[in-house]
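Every protein chain of the complex appears in place save one, which is left out.
Right, chain A next:
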Amino acid sequence: MPTLSIPSNLYWFPRSLINLWNLGIIGIAFLMALPVLVIASFVFLPASENWQHLVDNLLAEYVSNSLLLMVGVSVGVLSIGVITAWLTSMCEFPGRRWLTWALLLPLAIPAYIIAYTYTGLLDFEGPVQGAMRAWFDWSYGDYWFPEVRSLGGAMVMLSLVLYPYVYMLTRAAFLEQSICVLEVSRTLGNTPFRSFTRVALPLARPAIVTGLSLALMETLADYGTVQYFGVSTFTTGIFRTWFGLGDSATAAQLSATLLGFVFLLVIMERWSRKRARFHHTSNRYSEIRRYQLHGKRAWLAFIACLSPVLFGFIIPAGQLLYWAINTATETINWSFALLAWNSVMLAGISAVVAVLLALLLAYGKRLQGNLLSNTGVRIASMGYAVPGTVIAVGVLLPFAWLDNSIDAWMREQFNISTGLLLSGTLFALVFAYTVRFLSVSIQAIESGLGKIKFSMDDAGRSLGLSPTGVLARIHLPLMKGTVVTALLLVFVDVLKELPATLILRPFNFNTLAVRAYEMASDERLADAGAPALMIVAAGIIPVIMLSRIISRSRAGGVQE
């Protein structure tokens, strides 16, 4: 942090803070925070009796359900994500190669869609329980069966589709660890398991926590699953208050409480990195020699890695496929291709925008390293945990205000009406996606940048590169994998996004997620099969690319 050594000056505002990077960070952070701030400002509207009504009747339930959901999803994603990451990167067992990439597949399935499919399968009226009743001649009340549509069910559903965040980032961390460190650990007499718990796991902690916090933010923002399962959480409460009671002020107060949870998460992540900078401690890399598993242990490893794929992808995708085939004649036609194109185009544009902004923010923060830039980056990534609908309304209001102001000015000056310039355009939609998913790209880029030692920057600068030159010539080549990871993560997320798309899209413009939602919310699950399957299919390609990049990202090069 070289800028801090400037001697004190007479200005109240330290001159070192006024520069292009800081201004850029503040500007972007402000734009990205704008929708959330707009909503948060409703808090200052006069409180109504509804707030008291919520406190009396519902708030305790919202808080406890949201907390329990977070705890359950944490346990789920950590156990699945870390174990599979370790097994696939450090052990050798039959099927390891294809499981390595297959473990990412559940990422392509939106949480609300996995919820629909499992409800269809496992509910009281579904084929599984139906077959059990027919087989054993049971009827209702004669046997116990876990209730899918419950808090526990929501934990399982969300864990099944969110664990890939932990898996992916943890596995990347394991692969990027210098194998020498592990070899030293083994030489010093540690068993493979102890090397894992004492060396590899602590070194991978930032990546694990980053993955976990992404999964938890998605959990907090989830509306589709909890709503369908009848679990009252903050998001369902916000919708109910806003739309059922028509009270935006109280809904904003609830949103503000939700943001409190998000800050807790952010603090947790900061705290976990406290005092520690996790750079590569050695630049020597050698090929990982995986620990060969045999017999029963090989089988256990195989089953441990297969189960998440089976339950998180194969079964739900199979159900979707079954529905899609049954309804193919009505649902699949030329307009279907248009839907797919719209989805992919939007996701592509948004991914590029979000990653460019993330690079600017993360690198600016690295250069400046001051409180201002740190806070700016934090603020810019708030959107991730806010439900899409809330963000969409937060985008709607300032854009419409701007449009109407420009229109009024143009009428006044030139007697020309410009109408709405930005509202109801794809621009507004991409903006909303960026607000919502910037955090994903920032987290990925930051953890990538964090692994590059500051001495690299110093070396680059002393050899005459500008700060931007360091980014372009040193950092980008070093973290090519990270950049592509960030791109693909945002791409897949946008592909699945629903609520903001519903509210902000232009006339005659639909996406796959919109089509799937319309069918599913009309309780025509089978007709939702084809578009949902297309979301999954369109998501698989980037997910597989992602997996290849992660395998290759090891500096020493690991032969797959």
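Note that in this section a residue touches a chain if its C-beta (ideal position, glycine included) is under 8 Å from a C-beta of that chain, and two chains touch if they have at least 3 such contacts; residues count from 1.
Everything that follows uses one rule, which is that contacts and distances are computed from a predicted model.
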Protein that the absent chain corresponds to, by UniProt name, given "Phenolic acid decarboxylase", "Peptidase M16", "ABC-type spermidine/putrescine transporter AfuCBA, subunit A" or "Lipoprotein": "ABC-type spermidine/putrescine transporter AfuCBA, subunit A"
Listed residues A:186, A:290, A:524 or A:548, member touching the removed chain: A:524
Contact residue for the chain not shown (choose from A:109, A:293 or A:393): A:393
Sole contact to the chain not displayed, among A:424, A:450 or A:539: A:424
Candidates A:79, A:232 or A:375 - the one touching the absent chain: A:232
Touch list for chain A against the chain that is not drawn: 50, 53, 57-58, 119, 123-125, 127, 130, 139-140, 149, 227-230, 232, 236, 239-240, 242-247, 326, 389, 392-393, 396-397, 399-401, 403-404, 406-407, 410, 413-414, 416-421, 423-424, 499, 502-510, 514-515, 518-519, 521-524, 526
